[in-house]
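After this line comes subunit A, so read on.
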Amino acid sequence: MLLETKALTKHFGGLAAVSLLDMSVGEGEVVGLIGPNGAGKTTILNLITGFLRPSHGHIFFQEKEISHKKPHTIARLGIGRTFQLAYLFPDFTVFENIAASFHVHPRYGFWEALLNTASCQEKERYIEEQAMEILHLVGLEPVRDVLGKNLPHGYQKLLSMARALAVKPKLLLLDEPIGGMSPQEIVFAMSVIEKIRAQGITILLVEHNMKIRSLCDRMVVINFGTKIADGPMDEVRQNQDVINAYFGRDDAA
Partner candidate 1 sequence: MTGERRIKTKRGGRKKLFISLGIVVLLCLVPLSTTSPYYLHTLIITFIYVMAAASLRTILLSGQISIAHAAFMGVGAYASAILAKELGWTPWLTMPLGGLFSLVFGAVIGYPLTRVRAIYFSMVSLFVGLAIVALLGVLQGITGGDIGMIDIPPLSAIAVPGLPHIDFDGSKIPYYYFFLILSFLILLVLYRIEHSRIGTSWKAIAQAHMVASAVGINESGMRILAFSVGCFFAGLAGAGYAHYNMVLTRSSFGFLSSINLLIYVLVGGSGSFAGPIIGTAVLVIVPEIVRSLQTFAPFVFGGIMLFVVFFMRQGIAGLFEQLQSKLTRSKKREMPGRAP
Partner candidate 2 sequence: MKGKGLFLMLCGLCLIFLAFGRSAVVAEENVLKIGGLYCLTGFGSGAEAYVAQGSKLGEEWINENGGVTIKGKKVPVKLIIEDMKGTADGAVAAATKLAYDHKVKFVIGTVVPFMVQASGTVLEPAKVLRILLYNCAMPNEYGPKTPYAFLCQDATVEGMRASLQYLKERYPQVKTVTYIIPDDGSVPYLQKLFTARASEMGLKVAGVAKWAMTTEDYTPIITQVLATKPDSIAFANGWPQATGSMLRITREMGFKGPVFGGNYDDAYQIREIAGKENSTDFFIHNLDLDSPDMTPMIKEVTKRAKAKYGKTNGMYMMGFFPWYELKQVLEAANSTDPTVVKNTWEKMKTIDTLYGPGKMGGLKTYGINHTVCHPCPIVSLTNGEVKWVKWVDVYSP
């Protein structure tokens, strides 16, 4: 198992946003984490990536406990993520956004960077190539010199994925990757996700737009912070709780 959570629990004040959650993501899988609004999906992502400290329970990444590590350490272990709202660095161009995200490897030394040594320039060149590759992958070359804040919403989502790829992640957490996109944008975005998966990167995505289902090998359905179903799409569909909790009120599908 690449990622595993054991009895993961998070309390905000009195109420539990996530309680006793056991879930796992296997090597190379694409897992959809779904559930109605406020079910605690984003909270789970924040717990995994260290932006929130779990109240109880453990998170294992490649059999190593990461429950109480800082976000940047977790990122360096190889967990990339996108955000629902804060996508990118607004005042950087698309290219700079990605280049700035190359922080895990290659690593930089202070003096190296300060004195702009040969090795440092070498790394700069490497980063430039890598960044261009990623741009190509997500199809953002045409807008490489546009400031992030001036991109249309769909592009921003794509860019945030590209940014997450710069971490060279083993596991990629996508928070509503196609939320608020136009139909043709959605098609494009999903093709991008396919490509990413093709590179052998494991993906855990949060989404309540059901178009995403065709991508997922497995669905984990959350309601009120607890897992109510886990398995392939068709199984999950039959689950009564899920129907009540989710599909009963689903309008996107």
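Criterion applied: all candidates are chains of the complex that A comes from, given by their letters.
Simple rule for what comes next: a contact is a pair of C-beta atoms (placed from the backbone, for glycine too) under 8 Å apart; a residue touches a chain by one contact, two chains touch by 3 or more; residues count from 1.
Computed from a predicted model, the values in this text were never measured in an experiment.
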{"item": "Complex partner of subunit A (touching, any copy) among 1 or 2", "value": "1"}
{"item": "Of all residues in subunit A, those that touch candidate 1 in their complex", "value": "49, 51, 70-72, 75-76, 80-81, 83, 86-93, 96, 99-101, 103-104, 108, 110, 113-116, 120, 139, 142-143, 145-147, 150, 152, 155, 160, 163-164, 166-167"}
